[in-house]
Every structure is written in C-alpha cells, then in structure tokens.
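Structure incoming, see below.
A single protein chain has been omitted; all remaining protein chains appear in their positions.
Lettered A and B in written order, each chain numbered from 1.
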Amino acid sequence: MVNPIMIFILFLGTAFLFALFDKIHRKFSFAILQLVLLINTFIAGQWLYKFVFTSQTPVMIFTAGFKPPFSINLRMGLEEAFILFAVNFVGLLSALYLSKSFKHSKVYPLVLYLMMIMGVNGIVMTRDLFNLFVFLEISSISTYALIALKENEQRLASGFKYMIASGLASVFFLLGTIFIYHITGTLNIDQIITHKSFVITSLGFLSVFTLMMSLIIELKPFPANGWALDVYQTTTSGVVSIIAVANSAGVFYAFYKLLPLIPHNQLLFIAGIGIVSFLFSNLIAIKQTDSRRLLGYSSIAQIGLLITVTALTRYLHVKSSTSLFIISSIFLSNFIAKAGLFWIAGIIKKTHIKEWAILRFKPGLLIIFGVFIFALVGIPPFPNFWAKWDLIRFLALSKLHIWIILILLGSLLEAFYLFRWFGSIVRSEQNEEQLLQPAYKTVPIIIFFLLLIIISIGIPIHIYQFDILPLLPIVGLLILSIFDFLPSKLKAIISMIIIAGYTLYIYPVLSGVSLVFAFIFLAGSFIQLIATMSRKGTDKGFFPLLVGMILSMGSLLVARSSLEFFFAWELMTITAYMLVLRGRKAEKPALLFILFSLAGAYLLLSGLSYAHVINFSLVGLGTIPISAHMLPITAFILIVVAFLIKVGAVGFHIWLPGSYAEAEDDTTSFMSSILSKTGIFGMLILLLFLLKMNMHHSALFTSMLGWIGIFTVFFGSLMAIFQEDVKYLLAYSSMGQLGYIVLCMAAMSHLGWVSGLYLAVNHLFFKAMILLAVAGVISRVGTRNMYEMGGLIKKMPYSFISVLIGIIALSGVPPLSGFGAKWLIYTALLEKGWYFRAGLSFFASAIAFLYLFRLIHTIFLGQPKPQHQNVKEASPFFLIPQFLFIFAIMAISMFPNLIIKPLSTFINPYFASTIQWQGNTLYSSLGYWNGNLVMYVTMGVFMLLLIWLIISIGRVQKVKQFNIVFAAERPFKPTTTHFAHNFYAHYKRALGTFVRPVTTGFWNGVGEWISSAAGSIRQIYSGNGQTYVLYILLYFIVLYFIMGGK
Amino acid sequence: MRYTLILGFILFMIGLWAMLTRKNLFKIVIGFSIIDTGVHLIIVTIGYLSGKTAPILDKLVTPANAVQKVVDPIPSALVLTAIVIGLAVTALMLSYVVRLYKRRKSLSIEDYRELKW
Partner (left out) sequence: MDTPLVLKILYSLISLAVITIWGLSLGGIVRKIYARVQGRIGPPFWQPFIDIIKTYGKRTAVTHGIMFFLGPVFRIAGGIGTYLFIPAILGSTIFSNFSVSGDVLLVMYFIFFGQLGMALGAGESGHPYSAIGVARGLAQMTAFEVPFALSIIAIVIQYHTLNITTIVLAQQGSILNWTLFTNPLATIAALIALLGMNMHNPFSVVLAPQEIPIGPPTEFHGSYLALMQTNRGIFNAAKLVLYMNLFFGGATNIFALIIKTFSIYMISVVVGVSFPRFRTDQSIKFFLFVPTLIALLAIIILVL
C-alpha cells in the first residue's frame, strides 16, 4: 500500500518542477500533470479497494516523528479513500477536458490546477484544524486564480465577489480555530472531539459555531451564496466542474469531519440550514434561464441536501454503514451528474437553456444529458433513488414528518425545472446547428456516464441483493436499445417475443387477481404491439422505452417487497414519461405528467415508509400475518392518493387529458387501456391490506374513495362531451371509466371487485379498439379535430365497425359486454346500499352516450369532406389488434361466464360470494341476468327484422351525399352541412358551470404562486458583492441567535 | 493582553465596516487586509502568557525549563502561516482589481452587478 503522504509529495514535487518540465514542451508538462493525477487516483483507488473488499481498518499517518498534538496527522479511511478517489479522478478527467485551454495558456494554470486538487486532498485527509485551514486556503487561492483562466470581465467580477466572500469566511474559520485551540489546547481534531464538552460554555459554543458556520458558508448556503452562483455562471466549464464538485466535496468532507463537534441538540439547526438551502435554491431555479446558473442552483441545492442528510442521520444515530450509504449515494449522484452537466455545457456553449435544443441532433449526448438529469432527480436505478428510499424510511421511523415533506417538496421542485429543461430540448423546433464535439471533451463525459451506469447497476445487486427479476425491465430496455438500428416491424416482433418470454418466466408466480392484471398488462400489450408495426423506418428510441414500460408493469405484479414495487413503479413512470414526450406537441403535457407522477411516487414512497410492513406487494401480502397496525392511517392516505393520481381521479386529473392526447397515437392506446390500470392494481393491494387488518374508520375511507370514484366518472364524462379533439375526448372518457373501477373496488364486496376487474378487462378491450381505430383514422386524415372529419364510414369501414363495437361495449347497451359491467356495477352498488352513487353513475353513463355518439357521428357519419376523397382504410397493423379485441368482446358478450366465473373465483378468497349461476343465468341477491339469452333474443329479433326490411323494401338506390331533403334549400358545402362543431352547445348552456376548469385553475394558481415566489425571492441576489458580504455577516448573526448563542 | 485583544477586535470591526460600506474596490481590499491584521493580533494575543518570553531556546530558555518560561509557541507559528496566506489572498485580490479596472475603468463595486438572480 502506498503511503497517502506520497500524494502530497507527488503534487508538490511536480508542481515545483513544472516550470522546468514546461521548458521541454507543453505536451510533456501536461502529460506529467495527468500522470500525477492518474497515480493519485490509483493510490486512492487502491485504498478504496482495500477498505471495501478487505477488512482493512482506517490508518493514521503521523508526520514529523511526533504524535499529535505535537504534529500534524492524516487519516486514511473508507470515507477519505472514497472522496479522494472521486476528487482525483474528476481532476484527471477535467484536466483532459481542459487540455486545449492548458495548451494555450501559460504554465501557471497547470500549477494552480495541481495545487487546487492537492488542497482538496489535504482538506480530506488532515486531522489538524489549522492544517485544514491551510489546505482550505490553498485550494481557495488556486481556485480564485483559476477562475480567471480565459479572463473576461464577468469572470473577473464574479471572481472578486467570490474572493471577498470566501475570504471573510476563512477569517472566521481562523478565528474559530484559534479560540478552540485556546480552550482545548490542541489542534488535533480527534482530540478536540473527545473534549467536546467545552461546547457548552458560551465561548466554546461561539468558537465551534464560528468554525462550522464558516465551513457552511464555503458550502454556499442559501441566502449567503450569491457570489457562488456568479462563479458557476461565468467560469469556464472545465474549471467550474472542479469547483462545483471537487472543491465542494472537500469542504463538505471537512464539514462532515467536524460535525461531531456540534452538540446533539443543535444538529437539527444544521439540518435546517441545509434544507433551507435545498428548498430555496430549487425554488429560485424555477425562474432561471441561464443554463450554468441553473446548474449552480442545483449544485447548491444538492449540497444543502447533503448537509441536511448528514446532520439528520447523525441526529438519529443511524447505523454508520447505512448513513454512509445514503450520504455517499446523494454525493455521488450530484458529483457525477453535475460534473457531467457542466462539461456538456462546455460543449454546447450556449447560455440560455432553450438554446440547448441543439442537443436534439446529438442523440448520444442527449441520452447522456437525460441520464444525468434522471440521476439528479433520483430516478431508479440511479444512486439518488436508493438514497431517497432509505432516507425517507429512517425519517418516517423517527417521525420527522416535516423533514420528509420538505425534502420531497424540494426534490419535486428540482424535478420540475430539470424535466422542463429536458422536455424543452427534446421537443424544441430549433434548427440544427454545428456542434463541435472534440474527443478531449466527450471522453470525460462518456467515462462519467459509464461510471454512473456501473454504480447504478451495482447498487441494487450488491447492496439490496436484487436478483434478476426486478431488473428485467432494464434488461429489456437495454436489449431493445442494442437492436435499435433495426426497422420498426422487426423491433415490434422482438418486443413481442420478449414480452411473451417474460410472461412465461413470471407465469408460475402469478395467481388469482395478479393473473387478471397480467392479462391486462402483458397480453394487452402483446396484442397492441401489432399496431406499432405501422411505424415507419427505424423510429429510434420508441421500442426500448415501450418494452421497459411494459416489463415494469409486469414487475409490479411479481414484486416481493415494497422496494421492488416502488422500483418498478418509478421505472414505469419514467419510461411512460419518455414515451409521452415523443408526441409532437407533448412538451407541456409530458411535464405535467412527470410532475404529477413524481408527486404520486413521492407520496407512495412516504406512505410505504410509514407502513409497518416491508412487503407492500401482492406477492408479499401472502407472507404477512394479520395485524391491526400494518398500515397506519397516514400511510394509507398517502398511498391511496398516490394511486388516485395515477388513475387521474378528479382533482388530480389535470395531467391526464394532455398527456394522453399529445402522446403518439399508438402510445395513447397503451397508456389509456393498460398503463392507467397500474393505479388500480396498486389500489387493490392497498385494499387487500385493509381487509387483512381492522383499521379504524376503514368504512369511512372506502366510502370516501367511492365518492371520489363516482365524481371522477361524472366529471370525466361531462368534460369528454365538450371536446373537439378526438383524443382529448377519449382521454376524458378514460378518466371516467377508471373512476368506475375505483368506485367498484371501493365497494369492498365480492360483487364490487368482480365488477371492477370485469370493467378493467373490458376497458382494455374497448378502449384499445377505439383508440387504435382513431389512431388509424388520424394517420389517414392528419387531424385530430372531429369536425374536420366526417363521413369516413365509406372510406374506412373496418375502423368504423371497430369503433361501433367499441362504443356499444363502452356505453353498456346490451347485448355486448358493456352491459355486463353495468349490471354488475349497479347490482354491487345497490347491494352495498350506495344509492346516491348508483344514481350519479346512471347519470354519468347516460352522459357517456353523448360523447360516444359524437365520436362516431362526427368522424364516421355525416358529410364526407372533399379533402378526404382519396382517404384509404387504416393500415392493417392497426386493424389486426382491433379485430382481435372485437373477437374478445364478442366472446365475453356471448358467454359472460368466460370471464365472470374466473373473476369470481379469484375474489372468493377475500369476500364471500353473493352471486351464483343457474346455467347461463347469473343471480345476484337482487336480480338476474342471462347474457347468453339476451344475445340470442337480440340477434334473433334483429335478423328477422332485417330480412323483413330487405324483402319489403325491394330494390334500393344508392344516392350521393348531398341528395337529402333539405327544406327546399340546397346544401352549400360539406363543411357547412356537417353538424359537428360545438355539438352539445345546449348542454354547455345547461351544465357548463360544472366543467369550468376549477381544478386546472387551482393548480395553475399553485404554479403561479410558486413561480412568483421564486421571482421575488431571487431578488435578494442583487449582484452587489458588498451585499453578499453583508448577507454572510447577517447569516452568522441571525443563526447565532437562532441556535441559542448567548 | 486584554488591550491587544480589544485592539484586534476593533481592527476587525473597522475592516468589516470598510468591506461593507466602501464602494471603492481598493478600499474593500484594504478593509479585508485590516480584518486579517486584526485576526492575527487576536491569535498572537491568545498565545501570549504574561511575563513569559519568546519561545526560542537559548541560554535562558533550555529544553528543561521551556514550559515554564515561554509563551505558547503554536499561535506564533500559526500567525506566521496566516500572514503568508493573507498576503497571498490580498495580492490576488489586488490583481483582480487591477484587471477589472483595466477593462472597465471603474473602481466602484456598484458597477459590477450585471450578474445577479
């Protein structure tokens, strides 16, 4: 093992000789610089390896032949090795990134660069307080100087601000150090910590406070951080990535080292400092349009989070291995992603975030950019995800509710501006521009990207002992990514094979209700994949995401623990988001989608954390003994709201119409007919838990859930009838249908659940049919406005048939399967005694007729438009799945027992059955229904009459479209004769008050309020360096009194 | 001893006042320098024990009686380092000021506020 002191020797030795090396050639000196960093990375790496994989214990390195306090000593432990490795490695890569700047600069920047990295190394290793000060200053001074590398006015100005602010902070550090020395008589950190009882004296407190605060100031806490933001904004990319990650890492570690000095009862204040920084930086960033300043805000926020988490885990006495894991995961996510993003910024060379749109033409770089952003937000499988999972669990266990709220709120704000940025790049309409991607700049980015991926896959496998099952969605995504160059049709087939294989693989685990959902998620997807074959060309990116999404839904079914469930849930969310974002105008809807989905995911996360069981999943449910306290009421509410968001329940529905409508047409069908059911599946698990335990007020909860369900049905249907855009209409219709399922599940009875699952399956059939048919129509006529269509029945008869069957099945008109759903629902509701809900659902189902008729009439009936003269029937790839679904609908309409019997059997373990069969007749406690006979009677009557009409009418003559009895007028043109626009004007006049966008207004209000809050808060950053100094001073004084200084 | 400590704090305050109120970049740097000086004074004062001599081994001060005779040597050592560092920082600040002045011909901190929010 190399003695860590070698690190300093290498740095200093070469730095002194640099002028000499440089005389030979710049290439030589630069090579030396890289060699030094490489060797140091290696040394640190070697130690890290020892600490992680062998039972190496931390080592103290003594200098000058004395023991402390008479000499300075260094420490090399797991934490140090970890940070040193990261810092030297990023130093190495950043040097590579800066190679061109270094080539044209004088020799001094090279020396300064080495000194800066050395300073950080020293900060990390030293155990001497004054030595720490020296190293802090070494790295700061070299940083100040490096900021002016490639000098310009703004850099100079920001550098100056940085110096006076940071200079003041280090003066305080010095003061603190000397007072501590005065009191304890030693500068050795470990000895000071063992004597830390001195802190209770007022001078002791003051000195520790001064010391810690100056470190915290160096970590750029809100609001005393304006100078840091300026530096982030102006400094050249290679340097700023070092400042933002390596320097911060060093200072953070110094803070970590000295944190034990803070008395236990003050730790929450420190955590508070961090959380304020986290929240407000993320809040203000919302208003930011300068890309680097935005990244700066994000950096500061992440450091704030680190401070909070460090202080909180210490406060809670979390096991050190766990707290280390949490802290290092958050640290690493930010470290890698932020460095990478700043590097990318250097390639883009654009300041405004909108101008980053040129990334769109560099798919490789765009993917990396996306991955870095996902890593920051904490999407699985990136480290932040795991950290968040563990962290929230601990906070929940310790009942630190407010901290959970604040952390998740801040994360949501961060997700908002990062995803907004990502979406605006993907969906920008800017033209391509030349973008230089020199290898010396891209290689560091790619290396960090790969590093992130390796770590992200390593964590679940090594730390959480995941086997392959929960990781299969990622595997599927990767497989399809490899084949992404193939034509769409081939990829669709590969996807189908993968899904079929996956289904076979998980089949043994499935039973009961999970079979039903497996049918919906996997078989439903399998069939709809046929429609995706209509995609032209290679259509890159679509299939990997789709397969990822489908398999994550499968993962939900077979999850064995809460973690696996949540992992699958988030994977599904992010893949769905990416799919929505592929829609041409999907920028805003996709953002809403991911925001609401993430909010839901965070609610789920906190709910699962409050739960007293660690296996919230269908598989896990079987292993849990009955207990009254598995899910406290808080957990129950949080989880149920999460699932309500997913199904788009009224109040949380505003993400739904836009994202369904603006997603690509075949994607919409997946989302509406399949993805939305995941919320139902989650709710089912939750209700099963509810069944297993006797919670107080559980009847009240399910009753409320029922009301939410029925209001979702009502408002969804009502809003659907006023849409001109066919996809919006169908989106609202989906919302309504999902509301029925929620209503049924909430009934908590045998019949209720049977009808819920029946409807879930039926909804898959008819909604997929209608949406695919509509997708086919849109693909031919090129518009989504229904009034611009008309009379398409003659051009697209098969699509018409499918929509016809679809709307009959949806509306519940006998003899098709929809009536089965209605019969079951009403019987269940009346049996339950939910009379008003039953009444309202009668109303809603009548309203459904309105939009369904409008759908079929304005598209397929009425006057054909001249521009659609040559429209052809939709592609067979659209039609095949539709007809498969028609077949399914016909089958269950003729023989309802096919589906109701198995469903009833699946529900039997949970509720006593209240239905029975006599032949084909289904008896409930209230009534009866023989679907088979209804079908025969209807068909019989219909056929007889048809024959009679054909006989009686004789020969009929086909007439042209304008051959109508038009009250002695001549129809002018199809556009004015087709009654389609604003079809239900009278309905709006009567009931328009119910569809005023109250919810949208509310959420818009929330958005505006947040945005204007951000706008006013950021005014504190006046740009004046003196003001920033004042803030630092005030920050000291105010916090001193807040923390109880005397 | 007390007086030097108070003096140190007074210097500190003067420097701080200068940093917070003077608009001229040079005066801000000078303010910083004064703060530094004040802090150095404080450090030395803390190490001083009245009636004792400098921590240098000579005829009067032998290794055997050093502990009774000399003041605490560490703060003195520290202050030397601190002075060097302070010097470096001040020098760097001044060079920044010079560069800024060369570019914009202004020494007022109010003129360097484009970066904000």
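The rule is short, and it goes like this: a contact is a pair of C-beta atoms (placed from the backbone, for glycine too) under 8 Å apart; a residue touches a chain by one contact, two chains touch by 3 or more.
In this text the structure is predicted, and so the values were computed from the model without any measurement.
Trainee: I'd like to know which visible chains would be in contact with the absent chain if the whole complex were considered.
Mentor: A
Trainee: Would you indicate which residue among A:Trp823, A:Trp1003 or A:Tyr1035 is in contact with the undisplayed chain?
Mentor: Going through A:Trp823, A:Trp1003 or A:Tyr1035 one by one, A:Trp823 is the residue touching the chain not shown.
Trainee: Quick one: say which of A:Gln34, A:Thr977 or A:Thr999 touches the chain that got left out.
Mentor: A:Thr977
Trainee: I'm checking contacts with the chain that's been left out. Which of A:Phe842, A:Trp917 or A:Phe1002 qualifies?
Mentor: Touches the omitted chain: A:Phe842.
Trainee: Using the document's contact rule, name the residues of subunit A that touch the chain not shown here.
Mentor: That gives, for subunit A, the contact residues 791, 793-794, 804, 808, 811-814, 819, 822-823, 826-827, 830, 833, 835-836, 838-839, 842-843, 846-847, 849-850, 853-854, 856-857, 861-864, 919, 921, 924, 926-930, 933-934, 937-938, 941-942, 945-946, 949, 952-959, 961-967, 977-980, 983-984, 986-987, 989-991.
Assume only the chains that are shown with their structure count from here on.
Trainee: Compute the distance, rounded to whole Å, between the mean C-alpha positions of subunit A and subunit B.
Mentor: 50
Trainee: Please name which positions on subunit A make contact with subunit B in the complex.
Mentor: Subunit A reaches subunit B through residues 130, 133-134, 137, 140-141, 144-145, 148, 151, 153-154, 156-161, 163-164, 167-168, 170-171, 174-175, 177-179, 181-182, 187, 226, 229-230, 233-234, 284, 287-288, 293, 1018-1019, 1021-1026, 1029-1030, 1033.
Trainee: Can you tell me which positions in subunit B touch subunit A when the two form their complex?
Mentor: Those residues of subunit B that touch subunit A are 16, 19-21, 23, 25, 28, 32, 35-36, 39, 42-43, 46, 74-75, 78, 81-82, 85, 88-89, 92-93, 96-97, 99-100, 103-104, 109-110, 112-117.
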